[in-house]
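For this view, one protein chain was removed and the others were kept in their places.
Moving on, here comes chain A:
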Amino acid sequence: MAMEITQVLLSAQSPDGKIRSSAEEVLKQLQEQNLPCFLLSLSAELSNDQKPPESRRLAGIILKNSLDAKDSAKKEELSQRWVNIEPSVKAQIKESLLKTLGSSVGEARHTSSQVIAKIASIEIPRMEWLEVIAQLLSNMSQQGPPALKQATLETLGYVCEEISPQDLEQDQVNAILTAVAHGMTQTSQNSEVRLAAVRALYNALDFAQTNFENEMERNFIMKVVCETAVSNELEIRKAAFECLVSISSMYYEVLEPYMETLFTLTANAVKADEEPVALQAIEFWSSICDEEIQIQEEYDGAETASSGSLHSHFVEKALLLLVPMLLETLLKQEEDQDQDDETWNLSMAGGTCLGLVAKTVGDAIVPLVMPFVEGNITKSDWHCREAATFAFGSILEGPSVEKLAPLVHAGLEFLLNAMKDQNCHVKDTTAWTLGRIFEVLHSPPVTHSVITAASFPRIMSVLLESIKDAPNVSLKVCGAIYFLAHGYEDAGPESSILTPFLGEVISALLLTADRSDTGNSRLRASAYETLNEIVRSSRIPETANILCQLLQEIMKRLGQTMEIQVFSSDDREKQGDLQALLCGVLQVLVQKLSACDETRFIIQQAADGMMVLFLKVFACRSSTVHEEAMLAIGALAYATGPEFAKYMPEFYKYLDMGLQNFEEYQVCSISVGVVGDICRALDDKILPFCDGIMTHLLKDLSNSMLHRSVKPPIFSCFGDIALAIGEHFEKYLPYAMPMLQGASELCSRLETADEDMIDYGNQLRHGIFEAYSGILQGFKSSKAELMMPYGGHLLQFIEAVFRDKNRDEGVTKAAVAVMGDLADTLGPNTKILFKDCTFHIDFLGECFQSDNDQLKETATWTQGMLGRVVS
């Protein structure tokens, strides 16, 4: 049945485009006409050692691509096609592939092992081809050639990577682990085999749950891995440390007995081994920190002490040795590490790990690090000064404010002076450290800040000077200004401290955004984003004039982006990025100035101009809608109120486009939010657009491709529309209600073991309740009776939510409110409903016990509404 396809495969790689494309056409036809035969021919080609390596390589690639794809729908389709092939043909293909594992040609072995894993990933979960594990393992027991063993181990690794632990029986797992351990330990084995064995173990670790629970087996695995971590070959040591990193997060709770050994191993590696190994050794400790931080967070979040996971305090116990080891790495910087995003070296990994250690142990790290900081920060070698500063900056998150504040007070002036250091790395790290200080010790409310009215002008002048420094320093200075400003957000009169500097800061940031001495676009983005924070933190109305000028300037800049010459998709992207930043600033300005009665007129006066610009931004693209412009328009609608109606005819087509953009779900989500803004701005003037909007929203809800996070806001949006158009919502009721009821039923079926799903369930419930609230209140004055048929179902749903232990406070509030809305709108008609189910008494009781005043107020209101109908 197999065909001779060597020539076609070779032609398909011909440098002659004409030959190549006709060969590709032939291959495509073969595939479409008779897939089983085609796959069989490919596997025959791959397995035949007589064939040229080039044709075998391509045969392997096509074979692999016939079984797997990145796109999940395509992948599903390919799996189905494979499943439907005649069993005898599949058997022949598999046999060829298994045979290829023993080939003398390395590349063919490698490709074959990948293809086997792909087939296994389709068949094993379907309970087919379970014997492949045994077949593979039989390669290991015989005295076969090392090449076969190496390929077999590689295949086992790939298979484990492709399938999930529940797909295999425990005895199969045991056999794999035994074979892998065997491959790792036999010193007689050649290094290729041992490397393949360690890598296979890495993939099989996930399957070894049961083995790690058993002390003897666990001891054995740990012993094998630790021994491998000191083997002679660099690649094998590195792979063994990768296993240890993986074990540290997967099996943290059973590591206690091995920690001494592991500490020695990692410490030696960090000190003396080559960089790739040392980096893994540091990563081991970072990973342990991740685990312990997570356990601590669980403890903090848990109501009772017993509910957290086991905390072994490894970091705390190793602290005295661990910290000096990490500090040592900080002195191993490279000359240009700050310029390059790709670099990851010992000092970067060490500093990052030090930061995690600080987060894990808190105050205890401070006395261990400060002598290093003090001993190095004034040395003449820049490495020492940079390392000292980096160490200090790294430990700012974790220790208490009480512990850190005196140190920062004492060191702040030194750091400000260090912004004039002759070394660029030192300045970079100093600016970063200042930013960290402001982030951690100057966060709102500013009452406990390390910054005083007296030190503020000095800090500001240093930052304004340093923002002109090299681009990498300037970037860190932007971050520092961002957090400096952030401390004054919502600070009331305190934020006036920024006012005298506002003009200067704004011009410095605008100049920074315009810098042309860097190819890195991050500086520009940071400058504009820092500008946003400056706007948010500035005090109005006293800064209204400056903000008004800024508004004009940003509008001017946005206008100029339309004139950018666009020749390529790259140009188009750059234009879009810049427009995004500028629309972002406008959005923040609109929100800021329209929040205050005395400045709202500024936005109202500029509204026409802004709207023209936003529409032009939309017009720059043909198929997608600009997300940031959409966000800004939402804020603008709030500011203009009913006046927004005049923009609707022009704007509607883009809103329409945004609502249909289910591929870019953020855009869709934001468009849905903007519909809500417009509803509140226009009230029933939105009516002429509702048919279109509702159609899209309903389609979005039914679309399985749309990211699920958009669906709860769509329900809330139903409520917004209903509240805006009141009785006119009647015609959408037959469509909206089944959606709401379907979604409420879905809530009860959601997975409750998964935290993400719990969150999603809460969002969905919240959205559903907001929809009901809007519809009920919208119908209250004229069409209340339309909701009569739905009251019982709604009340059942509320009860189900009441009994759900994963309900969060937002959902509780929405549920209680909707109960009141039901009674309010339907009045005495609901008497029977509420008499029949008395859970509402307990529910309200629970709310009155709450510490949340808003919840209590809502419950009070609902109680009043229920009191009317029930009593």
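Keep this in mind: a residue touches a chain if its C-beta (ideal position, glycine included) is under 8 Å from a C-beta of that chain, and two chains touch if they have at least 3 such contacts; residues count from 1.
In this text, contacts and distances are computed from a predicted model.
Asks: With one chain of the assembly withheld, which option in "Protein MAK16 homolog", "Snurportin-1", "histidine kinase" or "PIGH acetylglucosaminyltransferase" matches that chain's UniProt protein name?
Replies: Hidden chain identified via UniProt as "Snurportin-1".
Asks: Where the complex has a chain not shown, which of A:189, A:474 or A:532 is the residue touching it?
Replies: Hidden-chain contact among the options goes to A:532.
Asks: For the chain not shown, which residue from A:95, A:608, A:650 or A:857 touches it across the whole complex?
Replies: A:857
Asks: Which candidate, A:36, A:102, A:576 or A:774, sits in contact with the chain we can't see?
Replies: Per the contact definition at the top, the residue touching the missing chain is A:774.
Asks: Given the contact definition stated above, which residue among A:348, A:364 or A:391 touches the chain not shown here?
Replies: Per the contact definition at the top, the residue touching the missing chain is A:348.
Asks: Of the residues A:167, A:292 or A:439, I need the one that contacts the missing chain.
Replies: A:439
Asks: Per the definition of touch given earlier, which of A:670, A:690, A:815 or A:847 contacts the omitted chain?
Replies: Missing-chain contact among the listed residues: A:670.
Asks: For chain A, which residues reach the chain that was dropped from this view?
Replies: 157, 161, 202-203, 242, 245-246, 279-280, 283, 286, 338, 344, 348-349, 351-352, 428-429, 432, 435, 439, 476, 478-480, 482-483, 492, 526, 529-530, 532-533, 540-541, 580, 584, 587-588, 591, 596-598, 628, 631, 634-635, 638, 666, 670, 673, 676-677, 680, 716, 719-720, 723, 770, 773-774, 777-778, 780, 817, 820-821, 824, 857-858, 860-861, 863-865, 867-868
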